[in-house]
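Of the protein chains in this complex, one is absent; all others appear in place.
As written, the chains take the letters A, B, C and D, and residue 1 is the first residue of each chain.
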Amino acid sequence: MFNTSLGIDDLIFLAQGAGMTILVTAIAVAIGTVLGIAFGIFRYQAGPVLAAPVTFVLDLFRSIPLLIQLVLANAFIGTVLRLKMSGFTVACAVLSLYTAAYCAEIVRGGIQAVPSNTRRAARSLGMSWFQDMTHIVLPLATRIALPSWIGLALGVMKDSALVYVVQVTELLKSTQILITRLQEPLFLLLICGAFYFIISFPIARFGGYLEKRWSND
Amino acid sequence: ADMLDDVISSGTLRCAVVLDFPPMGMRDKDNKPAGFDVDYCNDLAKALGVKAEMVETTFPERIPALMSGKVDVGVASTSDTLERAKTVGMSVPYYAFEDAVVANEKSGIKTWEDMKGKTVGATAGTYEAIWLEGKVKEWGTGTFRPYQSQADVFLALSQGQIDATVATTEVANSNIKSGNFPGLVNAGKTPMVPDYVSLFTRRDEYGFINYMNLFINQQVRTGRYAELYHKWIGDGEPADLTIHGVYR
Amino acid sequence: MFHYTFHWNQAFQKLPQMLDGALVTVEIALASMVLGIVFAVLLTGARLSGWRTLSALATGWVEIARNTPALFQIYMAHFGLGSFGIHLSPFTSLLIGITFNNAGYLAENFRGALKAIPETQTRAGRSLGMTGVQAFGWIVLPQMLRISFLPMTNQMVWAVLMTSLGVTVGMNTDLYGVTQALNAISFRTFELFAIAAAIFYAITKIITFGARLLAARLFRY
Amino acid sequence: MIEIEKVRKSFGQLEVLKGIDLTVKNGEVVTIIGGSGSGKSTLLTCINGLEPIDSGSIKVDGQDVHDKRTNLNKLREKIGIVFQQWNAFPHLTVLENVTLAPRKVLKMSKAEAEEIAVRQLRHVGLGEKLSTYPGRLSGGQQQRMAIARALAMSPEYMLFDEVTSALDPQLVGEVLDTLRMLASEGMTMICVTHEMKFAREVSDRVAFFHKGVMAEIAPPEELFGAPKTAELQQFLAATH
Partner (left out) sequence: MIEIEKVRKSFGQLEVLKGIDLTVKNGEVVTIIGGSGSGKSTLLTCINGLEPIDSGSIKVDGQDVHDKRTNLNKLREKIGIVFQQWNAFPHLTVLENVTLAPRKVLKMSKAEAEEIAVRQLRHVGLGEKLSTYPGRLSGGQQQRMAIARALAMSPEYMLFDEVTSALDPQLVGEVLDTLRMLASEGMTMICVTHEMKFAREVSDRVAFFHKGVMAEIAPPEELFGAPKTAELQQFLAATH
């Protein structure tokens, strides 16, 4: 384990994988959050009946293994529709919707947690629905939802390990490639695990801290 | 335009290659793709006058990668089974393997028949895996485990998670020789019929399939086939790609 | 409209095999949940024990489980332990991986739930002459399980979804493994995985629905 | 002037207001008392159009609140309301709480809004707390901030819904003092309250609600001194 044949090039190779993990995560979380906010507000505002189709579709993304979502999307886009789309694009698209599905729940919960009297106070001051949303509800919902949202973003980063099925070489896949060549599974896996941990742990802690701080006032 | 036109006009040929299958496909010390299949893809691209792009896939994913439009052609040591031919179009064989049993010394396996009752494994979705799983079922004893990649199979084998695997002679020798896996032995040939492997592309791309057939023919005629064999596999004669007694 | 001809028939013929796989998937998920809850209770106890080493070990478990990919954990359970000469079947490796993950998430949850129960509840129990253990068992624990019930349901759904990662350690009898094996032979990728998706969806719905019924029976307050 | 006529309102099956009639003249202070669930809060939220009504009419300065053509946001500018709880916008400082609506709704400049806000906050005794967040304020201070916030819109009417009932007994006094001050300044007010002493002292008229009906309405001496209905007698006895 200590006399490894892991070279500097290999580390760069791993770093590229890590970069891919972060890139895919960043894109998915960015798009997924925007969509999630839209879906979340829609679900809250439209009521259960009108929102039912959206609710159903979003629920699918939370009820089917991500691995299958990726395989199916890949097969559908490429095999059935015969569109030429890179694995990277497919991965980002699926992960974005996957993120959006969870994010919508978080947003809806956040909005619901804003006390109705606070909203009434805003409306009573003559603010319009939109002003109430932008100045009162979303800022407050953000505070309530941010810890869960951080959890979601980290979850997406960890789940992005599955995009190897659409031929995207992210961190875990890069690690497996190096294992193939160097045959030092334990050492390489520990490096890989440590990387995820080093990114995830402080951010998760920060989320916990925010949650504690904001629930106190 | 059909795919042949598309590839030529796009300027890139995207090949599905499996890179944990030395010496056919692997990564060199710079983690760049290398191996018989990689060179073969490069040759095909050169013949078409385009650039080659290697898209790494696992064994189970190589056909889905083609079907979902991620690649134009598979150069991935793909056995030309009739089942697969229902989905993709196969060229004439461009290589032929013989398979050998690779065992962990401790298992005491000396011939392929000793595998009976043991825990064996192979790469999910490969010709060997399908044969071996069939054998385990036929024996009615022992366990078969499919792994996602050849690397995981050898990892499992060297850790002792499985007792033996079936791999092409080339892969078996290359892995044993690499010294990465102490304690592995070649336990002789299997009674499998030689494993002819083809290039594949979409089933309805006759133009392209025709082109590939002629290309394979040219590789043999020009001696490039033998040259690649010596470069990657070693001394000796490359397998005969014709089968006595039938047309193809 | 599509250039693709669906072969649903061929795929549907494999339904019995896939349903057998679904059964294995549910078995693993259930077993990993039961074990996960047991370990989570132990971990929670360890973290509150005040014994430094024990508490640090438990916290380590919880944080690793929560901060690395499940795929990584399952891979480690097979090949990581394999490096130490511990050989586990794919089934066991998968079960260990998912249990490890479940226990970590649930322990964190239990800790939060405990915090949400006012200390006066224990005090009220103790004032009635109950021992600490009695007060915990009769008063705190039931309330903790109720607060954690929804998260436990979610974790159960997660456990089902995580079984799909078993293929990386050679699992071929669960729903995803069976589907992949069938796909390797026929390559009706879309059809086969669409059916698998529908089965997974049904399983998760049955779980959430069942949990709701159970909750209505268990928690009438 | 607020004119409430035959207002009926149900939530699903439950009829919460069963035909309420009430006219509040400018400068008048009307207090509403009554048991829990008798519909007091509901009436207030109907007055500024936060809740629709089923029948009857509510007119503020002659304008029908529940007419579709009424611009409610506009109308609400002149009706301030303060609730029992969660009045503060916790993510904004005290000053921002008060300036938000003048700036966004009345489109005042920041300086202008702040000038008014500071004046109103001083008025309710919060001149020192401008850049504090509500989370750091006591409940009584939060309620006074909410009053200042409503006043900053220069409303002509103020509605108060049990503004002291979520407060610790020690803090009740400071909020009631603020209300007394407003009353003495001639603000038209409707106050729902449980504080009988306050009601007696400050109101021109006190209304007693019982199960969605305004069972009695009279000047305080009369209502408290000689309750007519058995329900009011009981209610007053219970709250001693």
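The rule is short, and it goes like this: a contact is a pair of C-beta atoms (placed from the backbone, for glycine too) under 8 Å apart; a residue touches a chain by one contact, two chains touch by 3 or more.
Computed from a predicted model, the values in this text were never measured in an experiment.
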Response to the item:
Given C:88, C:114, C:130 or C:215, the residue that touches the chain left out of view is C:130
Fill in: Among D:55, D:138, D:154 or D:239, the residue in touch with the chain that has been omitted
D:239
Discussion item. Across the whole complex, list the residues on chain D that are touched by the chain not included here.
Written reply: 35-36, 165, 169-170, 194, 238-240
Worksheet, complete the sentence: Where chain C meets the left-out chain, the residues are 118, 120-121, 123-131, 134, 138-139, 142-143, 146, 219-221
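Please note the rule applied: only the chains that are shown with their structure count from here on.
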Item to complete: Take the average of all CA coordinates in chain B, do the same for chain C, and state the distance between these two points in whole angstrom.
Response: 37
Worksheet entry | Rounded Å distance between chain A and chain D, as computed from the means of their C-alpha atoms | 45
Worksheet, complete the sentence: Where chain B touches two or more other chains at once, the residues are 64, 67-68, 152, 155
Response to the item:
Two or more other chains are touched by the chain A residues 71, 75, 79, 82, 185
